[in-house]
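For this view, one protein chain was removed and the others were kept in their places.
Read from first to last, the chains carry the letters A, B and C; within each, the first residue is number 1.
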Amino acid sequence: MKSGVPKSEESGDLVIGSLGERAVANPLHKPPHMYVTDEQKVTVYSSSEDLLPYFQRNEMPPMFERAGPREEIFFNPSELTCGIVTCGGLCPGLNDVIRTIVLSLHWQYGVQKVLGFRYGYAGLSSRAQLEPMTLTPQTVDSIQHEAGTIIGSSRGDREVGDMISALRKHNIGALFVVGGDGTFSGAHELSQEIARRKLPIAVVGVPKTIDNDIFCSERTFGFSTAVEEARHAVAAAHTEAKAAWNGVGLVKLMGRDSGFIAANATLANSDVNYCLIPEAPFSMEGAGGMLEHLEQRLARKHHAVIVVAEGAGQHLFKESGPVGHDASGNMKYKDIGLFLKENLKRHFQNKNIPLILKYIDPSYTIRGCPANADDSAFCLMLGQNAVHAAMAGKTDMFISYWNHHFTHVPFQAAAGKRKKIDTCGTLWQTLLATTEQCDFIQCPVDHK
Amino acid sequence: MKSGVPKSEESGDLVIGSLGERAVANPLHKPPHMYVTDEQKVTVYSSSEDLLPYFQRNEMPPMFERAGPREEIFFNPSELTCGIVTCGGLCPGLNDVIRTIVLSLHWQYGVQKVLGFRYGYAGLSSRAQLEPMTLTPQTVDSIQHEAGTIIGSSRGDREVGDMISALRKHNIGALFVVGGDGTFSGAHELSQEIARRKLPIAVVGVPKTIDNDIFCSERTFGFSTAVEEARHAVAAAHTEAKAAWNGVGLVKLMGRDSGFIAANATLANSDVNYCLIPEAPFSMEGAGGMLEHLEQRLARKHHAVIVVAEGAGQHLFKESGPVGHDASGNMKYKDIGLFLKENLKRHFQNKNIPLILKYIDPSYTIRGCPANADDSAFCLMLGQNAVHAAMAGKTDMFISYWNHHFTHVPFQAAAGKRKKIDTCGTLWQTLLATTEQCDFIQCPVDHK
Amino acid sequence: MKSGVPKSEESGDLVIGSLGERAVANPLHKPPHMYVTDEQKVTVYSSSEDLLPYFQRNEMPPMFERAGPREEIFFNPSELTCGIVTCGGLCPGLNDVIRTIVLSLHWQYGVQKVLGFRYGYAGLSSRAQLEPMTLTPQTVDSIQHEAGTIIGSSRGDREVGDMISALRKHNIGALFVVGGDGTFSGAHELSQEIARRKLPIAVVGVPKTIDNDIFCSERTFGFSTAVEEARHAVAAAHTEAKAAWNGVGLVKLMGRDSGFIAANATLANSDVNYCLIPEAPFSMEGAGGMLEHLEQRLARKHHAVIVVAEGAGQHLFKESGPVGHDASGNMKYKDIGLFLKENLKRHFQNKNIPLILKYIDPSYTIRGCPANADDSAFCLMLGQNAVHAAMAGKTDMFISYWNHHFTHVPFQAAAGKRKKIDTCGTLWQTLLATTEQCDFIQCPVDHK
Partner (left out) sequence: MKSGVPKSEESGDLVIGSLGERAVANPLHKPPHMYVTDEQKVTVYSSSEDLLPYFQRNEMPPMFERAGPREEIFFNPSELTCGIVTCGGLCPGLNDVIRTIVLSLHWQYGVQKVLGFRYGYAGLSSRAQLEPMTLTPQTVDSIQHEAGTIIGSSRGDREVGDMISALRKHNIGALFVVGGDGTFSGAHELSQEIARRKLPIAVVGVPKTIDNDIFCSERTFGFSTAVEEARHAVAAAHTEAKAAWNGVGLVKLMGRDSGFIAANATLANSDVNYCLIPEAPFSMEGAGGMLEHLEQRLARKHHAVIVVAEGAGQHLFKESGPVGHDASGNMKYKDIGLFLKENLKRHFQNKNIPLILKYIDPSYTIRGCPANADDSAFCLMLGQNAVHAAMAGKTDMFISYWNHHFTHVPFQAAAGKRKKIDTCGTLWQTLLATTEQCDFIQCPVDHK
């Protein structure tokens, strides 16, 4: 299977939600040449191996609906109130997304009122009693230079009925939900209940995962910035490692289920010698294990750099009992960074080999950065397309990106799935060839 | 036509050059799962509109050959000497590419000797008498932290016979040419003459254009870094503009024929009010012209930011006689930056309206940066794929990138063409919708 | 004379202005141990050569009054309205200074109303009719992350009577003036007229000169940031120079009368070969001139980096007639950057020696940066001390910094003078020893 490519049985039958007939002319200033129809589709396939079977059966491959402004829209902008909520951990670009949604609603469509619900779904709960912020072009004028999210975020549960009460209380017609797959599963429930009650409220998602692992989108905002910042931590680890006799720099990077940040930071700093990710189990002990390999490398070179994604090596903890869940419902992982740090120290101490290990965990300094230029431009397009979708009455869906096109994807298509590194693909195979760590990484089944 | 998408009549018939039968086993350490065959292809089409005609005719769309290591290779690594040459203007990532080629040749294939020809094609000329540098893993160990190119570069002519003499004198089996379309047209002539003489010398290109306008590759290295750096200049222009009553910040960015840097820097800094690019002619004077529009904006807001690509607005100079060419054969363009600066000053002076104009031309500070993380990782993959191609005996071709795959493209497919911004596409239409400058930009013919 | 050290006859007799008796208890929260009396002084001398004459005459050397909170203050904070105005060119840290003044007035003293006059002295003119901005802790909360000045700036004349009308209209008790020596000479005139009219209005300056050349202060804000940013331009020049055969990178930096930025950027990038500053005249032509020296260097090394302060080499223009003045009354200088660029090109063309010259003028990208950490902390202390001075009824003076202490200096002490690099001192002599450019730099008279 190609990584991240939805099979037809997985997403083909899911339908983009719609609030109903569109009867309002799009007020976009000097209508540009970008009006898109619901019939325009984007293929997710890219090579002859992908396409051949479809040609043989003479049927079009699965495709996503293209995002963009529709010539007719559902809402009357002058009567519409919109809401924005940001959920989960911080990610570079959140303020860019908020700003773009506000500016696009205001300048492109003429929507007069936008509210920012505070601290994630908590701001939509009756218990918390948090007043939403009013967001105007003035409020958001230069927030893109600040990291974080000006409306706050949180992890945690939500009660759908409670949320609908809050939306109705504030007369919200379109709610923009910026978050990850946990957040989207809540947004799906909310959309379903709205549909059941036949309310004219659109729920449109902007995917946020610093790990870049949302299913059905080849890219998410903040990831490029995260790799750039991760690189500084990796460079520091290399500096510390080289400066010591038998120096080892160990960096733990984000990546609960998918090692994209770790792998890309490794390719960007080819001084990394070992890169450990959740998708590629590895052995520590024994002949051919990582410890032996590291021992041999130190004997030869006297320094090494290890990058580990936070979700890597969970198989090494298997015996140690059940794990808990955090407030977002994510399984709490064992700390592979500290595990490696302690195991390395113990191993070399037992063998009486000097080891100077420096451990770096840059997590929040990465999450707490403003977006780089790539991500800022990407956030602008994501945010505008989310606004176009909501104005057109699309609901129960999020904006994704495929083959240079922004697309619409139903929330459910991404539910419970994650994009992962294809360990037989170019990214990981290039990394293996560059780091030469393949001895102790379990190789995937040869599928040729 | 979709921007940058080669029509079949344009590239379909061009063939990737080959030195002959491959009879040597690829010595890649612990052979990864990435061996690629010449039959694997990458499609350049991405949407239902693109694919539909092919399905109707039941034929596969045009595709590029996939890059990557081949199981059998042409050269015997232990006997091979390779050369590298970098040509044209500086671009972030040149040293990353040099480093990767040297490290990949050495560690992945076991090639013992790599030479860096100095100062572009001049280093292959008999006149210049420049001794090549010997490039080893030690020499290139940390050059990725330095901007520029350690082997130097230059623009300018070459004599093919002279170059072949230099290659034979140094016993070169594979020459890696890093440069733009002028450089590639030289490399194509060289390859043709080598073929005529039946010499076993591969000529493999790595495309280098900071403007991101090489035909047949959706991305080139250094572009992401350039946009990041350009953004700082644009931010400074915005700062200066806002701090003055009727302040205007004017930034000239790279982009001779294609406005990708200007457009992306504009989307990344949505404080830009006007973005002028070569692909979208505009009017200065008269009703609805840029000067009138700017006048109205200053009356309302008292500041403005203008970004102009160096090749924009050349139609405004038409009357002023013929232009020359630089040493690479590029047409010398009139300086639109100074033209705008002077015209704006004169216009507002004539109208007795105060104007504080700050002009920023950051060219060399952008070109003279080390690559960012995205570009470094991209350079690593480009360089390794160039090495795989050369080892497999591919020649008269360069490495490009399409739909997440590295591909092989004949030099000729890119000759005399450039990738340009599709002014009916998402990038430019989003920009028009964001800046609202569409009044004085000539709109492309409505093609719907 | 030591550079920058005021002789007693120069500043000794100037008195710090005072509005009168202080009768209000300082409301500083939890009074810290920092109350300072007017009798505490800071010496400006630092070595045995400096001190010896005073010991021989048994008299204390000249000293500045220490800045800091006074136990009794002049104004009743709850009734006070303050104004801030920023004048002249942009400088990193302006927003830090504005923010600190507002926060200190509000939180430390309880002042309720602070106005920001727009666009420099123009905001205090009756003609311009620019309404001042109300500055609150909320308004200024995160402006330190933005470059420039949120209240705008301008160069230009002022009419003292007009300014007093504006101050009275807005009921201003203390005006904070952030600017250079031209601005301060206006502030002095204003203070004098206020004194003549016996008005209870304090005028307190915060010196702003990116060139670091205000007389009587060893440091000004923004300078450290400017050197840091200048360094990037110099690094790019070095990159371009090294990448070309006979490449020359030429960087023009700020420094109208004093070469501090150029000299410090040179020491920070010891790849610079020539550093030209206003304080050290040099010869271009003829034997031993700069052109000959450069020719010899290129013959040996094939690349060179030149840094030139904008006010350097004005003696080379002498014959070319009178120069004008800008709106601040500063003499307009001839453009030494373009002069060098053209002279170098002509010289090498005449001699038929190849030359690849890259010219970099980073001015506004340096001025338009946010302050670095050093400058931000410095701005905080400057701003708080300006507030302490104004609250104590000090007037006609500015805050300066000497020997690790903030001090009070009368505006007049700095009028018409500038701090310059002592060409016999450590900074310049170290630079000469590092760059070995001393052949064509006129050496100062040997004063030992």
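In this section, contacts are C-beta pairs under 8 Å (C-beta built on N, C-alpha and C of every residue); 3 or more make two chains touch, one makes a residue touch a chain.
Because the structure is a prediction, the values reported are computed rather than measured.
Enquirer: Touched by the hidden chain, which of the shown chains?
Expert: Across the whole assembly, the hidden chain touches A, B, C.
Enquirer: Using the touch definition from the top, which of A:F74, A:Y119 or A:F348 touches the missing chain?
Expert: Touches the omitted chain: A:Y119.
Enquirer: Of A:G17, A:G148 or A:G255, which residue touches the hidden chain?
Expert: Of the listed residues, the one touching the omitted chain is A:G148.
Enquirer: For the chain left out of this view, which of A:A237, A:A304 or A:A414 touches it?
Expert: Candidates A:A237, A:A304 or A:A414; residue touching the omitted chain: A:A237.
Enquirer: In the whole complex, not just what's shown, which of C:N76, C:N343 or C:Q429 touches the removed chain?
Expert: Missing-chain contact among the listed residues: C:Q429.
Enquirer: Using the document's contact rule, name the residues of subunit A that touch the chain not shown here.
Expert: Touching the chain left out of view, subunit A contributes residues 90, 118-119, 122, 128, 130, 146-149, 152-154, 232-233, 235-240, 242-245, 249, 356, 358, 360-362, 364-365, 367-369.
Enquirer: Residue-wise, where is subunit B in contact with the chain that is not depicted?
Expert: 142, 145-146
Enquirer: Contact with the hidden chain only, please: which subunit C residues?
Expert: 28-30, 32-35, 39-43, 45-52, 54-55, 58, 60-61, 63, 66, 68-69, 99-100, 103, 107-108, 144, 218, 224, 227-228, 230-231, 264-265, 267-270, 372-374, 376-377, 380-381, 384, 402-406, 423-424, 426, 429-430, 432-434, 436, 438-439, 443-444, 446-448
One rule holds for everything that comes next: only the chains that are shown with their structure count from here on.
Enquirer: Quick one: which chain's Cα centre is the longest way from subunit C's?
Expert: Between subunit C and the rest, the longest centre separation is with A.
Enquirer: Report the inter-centroid distance (CA atoms only) between subunit A and subunit C in whole Å.
Expert: One centre to the other, that is 46 Å.
Enquirer: Can you check how far apart subunit B and subunit C are, centre to centre, with Cα atoms defining each centre and the answer in Å?
Expert: 42
Enquirer: Show the residues in subunit A shared as contacts by 2 or more other chains, in ascending order.
Expert: Touching at least two other chains: none.
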